[in-house]
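Here the complex is missing one protein chain, while the rest keep their positions.
Letters are used for the chains, namely A, B, C and D, taken in the order the chains are written, and counting of residues starts over at 1 for each.
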Amino acid sequence: MSATAWAWLVLLFPLAGSILIALGFRRTSWRFAGIVGTGAIALAFLCGIVALINLLGESPDARHHASSLWEYASVAGLQIKLGIYVDPLSVFMVLVVTGVSTLIHLYSFGYMQSDAGYHRFFSYLNFFVFSMLLLVLAGNFVLLIVGWAFVGFASYALISFWYRRTTATRAGMKAFVINVVGDIGLVLAAFLIFQHLGTFEYTEVFAKAPHVFHANQWSVTAICLLLLVGAFAKSAQLPLHTWLPDAMEGLTPVSSLIHAATMVTAGVYLIARTHVLFVLAPTAADIAAFVGLATLLVAASIALVMTDLKRAIAYSTMSQIGYMVVGVSIGAYSAGMFHLMTHAFFKALLFMAAGSIIAAMANEQNIDKMSGFGKAMRFTSVTMLCGGLALAAFPFTSGFFSKDEILAYASARGGMYLIFTILGYFGALLTAIYTFRLIFRVLRGEPCAEAQELIDTGHVHHAAPFNPASGEAEDTDIGFPGAEHHIAEQSPPMKVAMGILAFLALFAGFIQVPGVDKAITNFLSPVFSDSPLAAIEPSTGAAWFGLLIGGLVSLAGIGIAYWLYVASPATPRRLQERFAAVHTFLYNKWYFDEAIDILVVRPALAVGRFANRVFERYVIDGAITGGAEETIGRAGAIVRTFQNGIVRTYGLFLVFGAVGLALYFLIQQS
Amino acid sequence: MINALLWVPLAFGVVGLFLPKRAVGWWATAGALATLVIGVIMAFGFDNGAAGLQDTVNTTWISGLGVNYSLGIDGLNLFLVLLTALLWVGGIAFAAFREQERPQLFFFLMLAAETATLGSFLSQDLLLFVLFFDLMLVPFYFLFGAWGVDRSAEGGPTPAQATLKMMIYTLIGSLLMLVGAIATAIISAHGGHLTFSIEAIQHQGVPLGSQRWIFWFFAAAFLVKMPAFLVHGWMPDAYRAAPLPVLVVFSGVLAKVGAYGFLRVVLPLFPQATAQFQTVILLVALASILYGSVMAFTQTNVRLIAGYSSVAQLGFITAGIFALRADGSDGAVLQMVNHGLVVAPLFIIVAILVERTGTEDLRSMGGMAMRAPVLAALFLIVALATLAMPGSANFIGEFYILNGLFQSKIVFAFIAISGVAMSAYYALRLYQGTMHNRKPDGVASREISLRDGIVLAPLVLCILGLALYPQLILHRADPSVQQSVSAVTGGEQLTSTIHQSDRQPGEFEEDQIQVQVIR
Amino acid sequence: MNIDWYIVLSALLFTIGAIGILVRRSPMVILLCLELMLNAANLALVAFSREVGNGQGQVFALVVMVIAACEVVVGLGLIVAIFRRKLPLDVDDLRELRG
Amino acid sequence: MEAVIFFIAAIGAVVGAIGVVAARNPFYSVLALISHLFSLAVLFLLLTSAFVAAAQVVVYAGAVMVLYVFVVAYVGSAQEPTWDPVPGQRLFAGLLAFFLFVEISAAVLSSALKALSTHGPDVPAGFGYPAAIGNLLLEKFLVPFEASSVLLLIAAVGAIVLANRKPRSGPQAGDGVVSSGHSAPKARPEGATPAPASQSEPLGAPK
Partner (left out) sequence: MAGEGFVAPHVDYAGIAPVIALTVGLVVILMSGVFPTTKRWAPGLAVLTLGATAGLLLWHWDDNISLVAGALRIDDLAISISLIAILSAFTTILLSVRERAAEEAGQGEYYALLIGSVLGMVLLAEAQNLVTFFVAIETLSIPLYILCATNLRREGSLESGLKYLIVGSLGSATLLYGMAFIYGGTGSTDFAGIAHGIEVKGMLHDPLILIGIALASVGLAFKTSIAPFHQWTPDVYQGAPTPITSFMAVATKAAAFAVFVRFFVVALGPETGDWQTGLAILAAISIVVGNVGALAQSSLKRLLGYSGVAQAGYMLGGIVVASEKGVSSLVFYLAAYLFMNLAAFAVVVARERETPFGDDIRGVRGLGAERPALAWPLTISMLALAGLPATAGFIGKLYLIEALVEGSFTWLAVFIAVGTMISLAYYLRVIAAMWMSPGETATATGAAGAPGPAPIISGASPEADPVDPQAGGRWYLVAPAVLAAGITVFLGVIPQPLVDFATHAGASLF
C-alpha cells in the first residue's frame, strides 16, 4: 500500500470513531466510548508511522504524492477534487497531531470519567482529530479551508461543551466567529489564487506561482496577507487572538489538545505549507514575522500577571506560537516545525498537570488560592516541573533546542532580522519568569486547604460546583463539573499519558542538536528545498553560542522568578503598587477585547438595532407600504366624497365630463 | 411522464376533498410521495451532459393568443423540481402528523400549491410561466389566511391583513410581469406569428429599447418574490402569520422561483438589458445580504430570524446569477437547492421548538439539548449548513457564487463575503439560544418524536449527502447554465483567464534593464 | 336664414336645459328641462335635415318625440310613486344611497 | 321676412326655455314649456318640415303637456326655495353650460361644412310633408318605428307598475320611516310604527 493509501486510513479512523461513538451514545458504556476514541486515534497514529516509513523508503525528491477520491465540485473551469497531498511536512504534522492526540485521549479517558457528556466529548474529540488531519493532509486550498473550518467548529463545540455555562457558550461563539473571519481570509486568498493561477491544487499552484508572479507583485502579496488573516485567526496572533484565553472555558484536555498542541499551530503549518508564495512576497513574510514577534512579547507580558492558571498557560501558548510564526516567516521552516513539535509536547503536558491540579482544587483556577501542591501531588508536580523547564527552555530540554534554533537562524539571516534574535531572547526571559511564577506559586509554600485535604484524607476536595469565570452556580444537569474529579495520582491512564509526555518534553530536543544531528531538517528538506531561505543555516558555532545565551537567559529568568516568588514574596505586591498603571494595563490584556468590542461588535449591533427599530418600521412599513396605502386610501376618500348621493352633482360631473371631452376632441386637432 | 409529475398532486388533492378527516392527511402524504417518486424516476432518466430541454411536452393551449402548454426539464429546473417534491413531502407529512382543522381543504390547498409551483418550474412557455407564477400565490393566500396565526394580540396583523399585504406586494410584480411577457412576445414576433415559447423568443430576440423596461417588469416580480431588500415588506408579517408546516414549503421553494426566473427568463431573453443593469441588481442583492443578515441577528422571533436569513441567502443567489459568469450561476443553482434543503428543516425544527416552549421568542427559549440530544444534533447540522460551513454543499454554493462575483466584480465580492461572517453569528445564535444556555422554566425539553424524526431525518440526510457530493447538481446544471449565461456574455468560454499583468520573470528582468538603460 | 343660426340656437336651448337639470330640485321641473334638451336636439336634427336635404333628420326628430313622451310617462310615474310613498319631491333629499 | 320670424320664434323659444328653468312654480314651468314648444314649431316650419311641426304641436304641446298638468295638479306645486343647498352647484352649472355652449358654437362656426352657412339645398316640393316622412318611416325606418311603438307599450306598463299601487301596500308607507332611520330627516306624516305585515307576509303566495 502506498503512502497515500495509509494517509486515507489516517483520515478514516478518527472519522469512523467519531461517528461510531456518536451513534452509539444511547446503548454503549462510557468505557466503550473512551476505548473506541482512543483506539481510533492510536490506529491513525500507527497508520501515520507506516506512511512515514513508506515515505522514507523513497528518494527524497520523490517524497510527495497527491491522491484524490472523486471530483468534489468541478464545473465551469473550477476544479475541486476530494484529494490529499502527502509529503514530509504533512506526515510530520500527522505524526505530531495523532501522537499527542492519542496521549490526550488517554488522559481524558480518566479525566472525564464522571462527565455525563462522555460520549459527546469523545465523539467531538475524534471529529476534531479528523478535521485536523484533513487540514494537514488536504491536497488543495478548498479542502484546506474545509479542514480549517472543521477544526474551528470542533473547537467551538468543545469550548461550549458545558453548554449551560453562559460564559462557555459565549466564548464558543467568539471563537467560532473569529475563526470564520479567518476562513473568509482563506477563501478570498483562494479566489485570488484562482484568478491568477486558475487552480486550487497545491502542486499546480506551487509549480506555477514562481513563473506567474514576480517578487512582491501586489497580487501575490495580497494572497499572502489574506492567508495570514486565516493563519492569525487560527493561531491566535494579534489582533485576532482574543478568543484563545476565553477558550479556556473549555475542558482542560481540550485546552491541551486543541488550544495548545495542535489546532492553534495550524497557522504555522499554513505558512510553512505556502512558503513558496511567501518567498515571492517578502513584505508579507516580514509582516507575518513582526506580528509574530509582537504577539510573542505582548502575550508573554500578559502571562506575567494572569492569576487564572489556564489563562496564564494560554497566553504562554500564544507567545510560543509567536516564536513559530517568526520562524516559518523568516525562513527557519524546520526550526519552526521543530518548535511546533516540542511545544506540543510540553504545553500539552502543562495543561494536563494544570487540569489535574484544578481537579484537586474542585474546579478552582485562581492561582492566588493555590499553594503547596508540591507535597500534595507528587506526580503531577514533577510532570508539571518537566513541562515548565521545557517551556522555560532550561538547558537541554526540548524547548531549549527548538526555540534557540529559531533565534539562531534569525541572527544567521542577519540584518534587520537580528531584532528577532534580541527580542526573542527577551521573550525567553519573560517566559522563564512567568513559567516559574506559576510553578513556584502552585507547587511550593504552605499547602492550601484543598491540598491539605488531599494530603490528609487522600480524597479530592469537593465543593458546590460553580463557574470560576462568572462565579454563578453550575447547572449540574450536564455532569461535569460533577460529582467526582479525577487527578493524575489516582488515575492510571492520566499518569501514563503525562509520564510519556514528560519524557518527551525533556528529551525530544535531542533529535535535532546543532552539529550533532538534524533529523527534522533532513526529513523536511525535500519540502522546503525550493526556498532560497532554506539554504541559510547558522554555523554550528553560532548555534551553540546562541544556545549558551539561551541557557543563561532561561536560568536568569528562573532566578528572578525564584527571587520574586520564593525569596521575597512581598516584592511582587510592591511592584504592583509601584507600577499600578502598567499592572492594570497588563491585567486587562492590553484592552484588546474592549477595543474589538467598541470597534466591531457594538457598531454591528447598533446597525442592527437601527435597521430593526427605525428602518424597517419607518421606511419599509411606513414609507413604502404605508405610503402606497395612504395615497390609494386618500384617492378613495376623494372619490367617495364626490359620490355624495345628490343626483344633481352626478349631473354636474356628467356635463363636466362632456365639456372636458369635447374640449379635448376640439383642441387635439387644432 | 412530465404531465403526471405536474398534475398528480392536484389530482390527489381533489380526491382528498372527499375523504374522511382522518384519512386525508395520509392520502395527501401519499400524493406528495408519488410526485417525489415520479420526479426521482425522471431524474434518473435525465441525460446529464445535455444542455437542452428533455422530455418536453408542447401542445397548443390557446391558439388565438399564441399560448402553448409546453413543459420541459433541463439542468436549471431538474433539481428545483426534485426539491419541490421533496419539501412538499416533508411539509405535508409534518402537517399530517398534527391536528388540522378542515383538513380536506388544507391538504387540497397544499397539493394545489405543489402543482402550481412545479408548473412554474417546468413551464417553457413564457405565459404559462407567468400563469403558474401567479397561481402559486392563491393556495398560500388561503393557507396563511385561514390557518394562520393571529398576531393582533401582540400588536401584529391578523392573518387576513398579513396575507393581503403579501398578495398585493407579490402581485404588483407579477402583473407587471404579465404585461412584460406579452410585450416580449409581441415585440419579438415583429408582426409575425405570435408565440410565447421562451426558446422561440430567445431565437427571435428583443430589441434593446424594449428590453430595458421589460427587464424591470420581470425583475420587479422576481425581486418581490425572493424577497429582496426594499420590497421585502410583506415578508415579516406573512412569515409570522403563516402556519409552520406551510411555511416549510413556502420559504423552502417559493423564494427560489424568483431566482430561477432570472436564469430561465431574464438572462436568455433580455441579455443586453441584463448586462446593462447588472450593477443595479448586484447592489440590490448586496443590500439584501447585509440587511437580511443584520436583521437576522437582531431579531428575537425565531421565525423572523429564519425569514431574514433567507433574505440574505437569496441575496447571495441573486448576486451569483448577476455575476454573469457560469460559475456564479452554477453556484446559484446549487445554492437554491441547498437553501431549500436547510430552510425547510429549519422551520420544521422551529415548529417543534415552538410546540415545546410555547413561545417564539428566542430569549425565552434555551437549554433543550440536554434532554433532546438527537434534535440538537439534527438542528446543529442544519444550523451549520445554514451558515455555509465549509464542507457543506452550501459552502460550495457560496464558494462558486462568490468566486464568480470575485472574478467579475471584485469589490462586490469583498462586501458580500462579510455576509458569511454575519450568517455564522445569527445561525449559531439561533442554535445556542434554543439548545444551549440555561433552560427557562416552562420550557418542556422533550426529545424529538419519532414521527417528526421521520420527517426531519431524510432532509438532513439529503444535506449530508449533498455535502459529500455537490458535483451531483453542479455537473447536471452546468450545461444549461452555460447556455443561459452565454446568452448574455456572448458565449465566450467562461473558464478562468490568467491576469494580463502576469508575465514570466524573465521578461520582467528585461523590463527592468530597459528602465535602467533609460535612466 | 342660414342653418348655423338654427344650430347655435339649439345649442343655446340645449345648454339652458342642462342648466335647468343641474339647478332645479323638483323632479317635475327636471323632467321639463329634459324635454328642453331633447327639443334642442330635435331642432338641431331638423335643421341638419334641411341642410343635408334628406328627411332622415325629421324622422329622427319624430322618433325622439315618442321617446321623450315615454321618458315623461315613466318619470311622472316615478314622481307619483314617490309622492304616494310620502317622500319629499326634492331630488336633493333622495340621498340615502351615497359614498 | 324669414329672418324676422326666425328671430321672433327664436326669442320666444329662448324665453320659454328660461321660463321653464327659472319659474319657482312647476305649474308656470309647464306653461313656459308649452310656449317654448310652440315657438319651436314655428322654427320647424321655417325649416320646411311641416309634419314635424304639426306633431310638435299636437303630440307635445297637446298630449304630453296635459299629462304634466295633471300630475302637477295631483302632487301639488310646492314653491321651490330660491337658495341652493349644494355649494357652488349653480356657479358650476352656469360655467359648464356656458363652456358647452361656446364649444358647440365654436365647432359649428369653425366647421368646414359649406352647407351650414346656406339655407340648405333646394328641396323638392313636399319635402317634410307627411307623405315623404311616411315613406321614410315605413321603408327605411321601419324598425325604429315599430320599436318605438313597443317602447310606448313598455312605458305605459311602467307607468302602471309605478303609479298604481294595490290597496294592500297602503300601510307599508310606514316602512319608509324605518328605512330612512339613517337618512336625511324628512317630513313624515304618518306614524313611525313599522308594519308587522311587511315582516310576516309570505311572498310568492297568491294574493
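What we mean here is this: contacts are C-beta pairs under 8 Å (C-beta built on N, C-alpha and C of every residue); 3 or more make two chains touch, one makes a residue touch a chain.
Predicted model, so just to flag it, every value in this text is computed and none were measured.
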Absent chain's touching partners (shown only) are A, B, C, D
Out of A:59, A:457 or A:668, which residue would touch the omitted chain in the full complex? A:668
Can you name the residues of subunit D that touch the chain not displayed here? 103-104, 106-108, 110-113, 116, 124, 126-127, 129, 131-136, 138-144, 147-148, 150-151, 153-155, 157-158, 160-162, 165, 169, 172, 175-176, 178-183, 194, 198-199, 203-204, 206
Contact set of subunit C toward the excluded chain (per top definition): 7, 14, 17-18, 21, 27, 30, 34, 37-38, 40-41, 44-45, 47-49, 51-57, 59-60, 63-64, 67, 70-71, 74-75, 77-79, 81-82, 85, 87, 91, 94-99
Mind pulling the subunit B residues that touch the left-out chain? 61-65, 67, 102, 127, 131-132, 134-135, 137-138, 141-142, 145-146, 148, 158-160, 163-164, 167-168, 171-172, 175-176, 178-179, 182-183, 186, 194
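The rule is simple: only the chains that are shown with their structure count from here on.
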For subunit A versus subunit C, what separation do you get between their C-alpha means, in angstrom? 96
Counting in whole Å, what is the centre-to-centre distance of subunit A and subunit B, each centre being its mean C-alpha position? 36
Each of the following residues of subunit C touches two or more other chains, namely 18, 22-23, 25, 92, 95-96
Can you tell me which residues of subunit D touch two or more of the remaining chains? 86, 89, 92-93, 96-97, 100, 104
Listed in rising order, subunit A residues that touch subunit B in their complex are 22, 25, 70-78, 80, 120, 142, 145-146, 148-150, 153, 156, 160, 163-164, 166, 169, 172-173, 176-177, 180-181, 183-184, 187-188, 191-192, 194-198, 210-214, 217, 219, 475, 477-478, 604-605, 607-609, 611-612, 616, 620-621, 624-625
Within their complex, subunit D touches subunit C through residues 2-3, 6, 10, 13-14, 17-18, 20-21, 23, 26, 29-30, 33, 36-37, 40, 43-44, 46-49, 51-52, 55-56, 59-60, 63-64, 67-68, 71-72, 74-75, 78, 80, 84-86, 89-90, 92-94, 96-98, 100-101, 104-105, 108-109, 113, 115-123, 127-128, 132-133, 136-137, 140-141, 144-145, 148, 151-152, 154-156, 158-163, 165, 173, 176, 179-180, 182-184, 186-190
Could you pull out which subunit C residues touch subunit A in their complex? 18, 21-23, 25, 91-92, 94-99
